[in-house]
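The other protein chains are all here in position, but one chain of the complex has been omitted.
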């Protein structure tokens, strides 16, 4: 019973079907009919004209998106536990040619205007110190917490006032929208660039880079190829994304994952490090308790000495969730 | 009738089947059972201990492989029409942090020891000039020509004598082996690193990086993640590669493509820019002739003002090949 | 009366004389007789065979030195207030092609084994997280505090045990040696690479990169040229360094600066943020007090809201120091 990560979940049958339907010769790279539909599909989703490109990993999507908001000599303010800081092996620095991540504090890996201001206040040395060019936040955060639309507006207002770009790491954007119950546009706030995760949500190997400044897409097109991410059969990546968007499958999958997480959370209320808003649970478990759960067949990730991470996915079997509920209650 | 490129051909049914068979939760990234089998599979193929990693594009495979043979301040000798020079948007320079491509001449985009020596002879200025650290050649070449085993040995001997690494771009390595009729080991020669193409040969989005120096794999593992190429569901990439290796499907597919190309070549002998050894044809066609062929439904790529490129793939329908034979003969 | 920074102090007359003596045509770059003497001069100073190269700024010296201990995908543990983190505009990341600075805590901007271990303990995610390749410390620290030889040995032992390189930023290395009263070798500890500051200590625009692993010099030679730091009249840079080494002028200058700082510290004991060991003072001063001192002609740097930084240099006029002593006492 796998609660290690949604990134290892299965591919949704409709995604498989769409990929196979796309498997006939077409123009290579992103010249095919499906890739060409991404702009329109995301423009509809966000209710405004955007550009959208596929990328084959969330790290690639984030890194390429960041190139549109920071120059090599600048910095990006992010939470000290942000995925781009902790889990991408320096990929953001690689793609931005050395831009620095400027680390902010904040509960549950969420940024606040105050935390951002603290970072900015420490930048006083002119050309001797890396200056902030942008802010990056994760929706939902690395602890599964969601920014409310008004919080995003407040951060966006600060970004605008300070001349900073705004990037949103949306590896679990769908789970955030599902929790917030708002429009995708409200859940993205005044972002300049968003990585829209699909792989964790029923896709195989396709995430989308959504650029609210359409002109920035030109830069990303060059940098994507230069990063080795312009796959020749791009149509199968586009097919995955479109299959998830169609009929709201992306939201349906996210809701299933969130619901499973919520169910499990119900039996571990006293053990939760953070409220469960999306599909991740951070549960305080002693070593013996971990051993006991693992002996019952549950797989999860040791977050640190006191806490484990459990992640529900779109395809978490109901009986697995229920079994975990019982096992946690029985500890 | 599509002769634009093998990179837009269909995915082989056995590859589809293998991908779907791999679609059950397993360890993410390359921790799954299939990814872990790659070293053994390629070691068997090459008859010696090698390390092998998947990458989702040929450009990524080449660029990551190059990081093992050149430092940022060094250079890589390649043909002036090499794919890494002409078609990868500077990706090799990006991944190697600025290493320079040092351009050599040679018929049919093939390097010779003499051409390499000419480049080396021009490097005389010590620390003021970029020094060569490696040689990169393409098997089969960008004009579909194959290096014979003894030619590879001669280039390898030169590399060794000069302290240079040797990279082989094997985007169409299968087609070369099919033509040469030799072992994969002989077709790779004394390479240090080989990108082993699968995407053009029945795969979907997986190529392999084969490292004959197993220790170099450690570097590539870090750089692959840093390049955003460590996909979370790596098992589906490994599945593609293993499906092609199994039972020699990779060679079978390459032979089919080569055979179709040879058939077409037979009716265009006087028009060929180069002998057809692999699955690419470079055919001299006047503008009116191109128009005539296109009017009959044939798609191909204008190489330059005098020549077009036609590429056969593993799935080129026999009746398409036959139709093209007739159409060329009728010009 | 200038206490802003030693980096704006005058050039020592003997340095001027040496530069002018060097001003006759010789081989360009570092092929001249003086540049060729650096290895021997520093080998004598450190009592072992080392390689030494000039660089025209401390930032360049640090950054080039760091390239010898960290790969692009790795990280360097340093204090969060280290000069390489705070004051070099990302130059270390630029020269190392994106290596990350991993920030440690510590009083007075000094690292301890425990602080380093804390950073290392947080690196648990394998290829997903930037791994530490090296440690960098500053001797004397950014707050003018010196590492004792046994402290350096302890950090060096940790570095060795963990397979990490050790870089020492010695922008004020001379001041540290003057304070410690030990040999240069003991003040450098088991460093792999040291930037040996001269510009702040009577030089004009020359610092030295000292490489205790002589083979690393080859890498630095290429990277120095590639960074635009191989000046054609390198003999005047070598002349500066040799003039300072000769007859112990470097130590004499550092002692003069330290003595002036110590004299000033004597009248500000209750206001000092840290003990004064080298030539920097961090003095708690209220806004009105700052204004009063500035009205008397003293120039210094506002460190933060409670503290100012005052720096004595080799050429601080005794009457300026005495005047500052009196002015501080009179506050």
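General remarks:
The chains carry the letters A, B and C, assigned in the order they are written, with residues numbered from 1 in each.
Just so it is clear, a residue touches a chain if its C-beta (ideal position, glycine included) is under 8 Å from a C-beta of that chain, and two chains touch if they have at least 3 such contacts.
Fair warning: this is a prediction, and the values are worked out from it, not measured in the lab.
Considering the entire complex, the omitted chain makes contact with A, B, C. The chain that is not drawn here is touched, among residues B:90, B:149 or B:190, by B:90.
Touching the chain that is not shown, out of C:179, C:196 or C:222: C:222 (per the contact rule at the top). The residue from C:35, C:68, C:175 or C:231 that touches the chain not shown here is C:231. Residue B:100 is the one among B:79, B:100, B:271 or B:309 that touches the chain missing from this view.
Panel shows chain C; residues 2, 4-5, 7-11, 16, 20, 23-28, 55-64, 88-91, 94-95, 199-200, 204-205, 222, 225-233, 236-237 of it touch the chain omitted from the view. Annotation for chain B: contacts to the undisplayed chain at residues 72-73, 75, 86-90, 93-94, 97-100, 103, 125, 127-130.
Where chain A meets the omitted chain, the residues involved are 29, 71-73, 97-98, 127-128, 131, 219, 221-223, 225-226, 230.
Just so we're on the same page, only the chains that are shown with their structure count from here on.
Chain centres here are C-alpha means, and the one lying farthest from chain C is B.
Separation between the centroids of chain B and chain C, computed from CA atoms only, is 49 Å. Distance between chain A and chain B, defined via averaged C-alpha coordinates, is recorded as 34 Å. Chain C has residues 72-73, 97-98, 127-128 in contact with two or more other chains.
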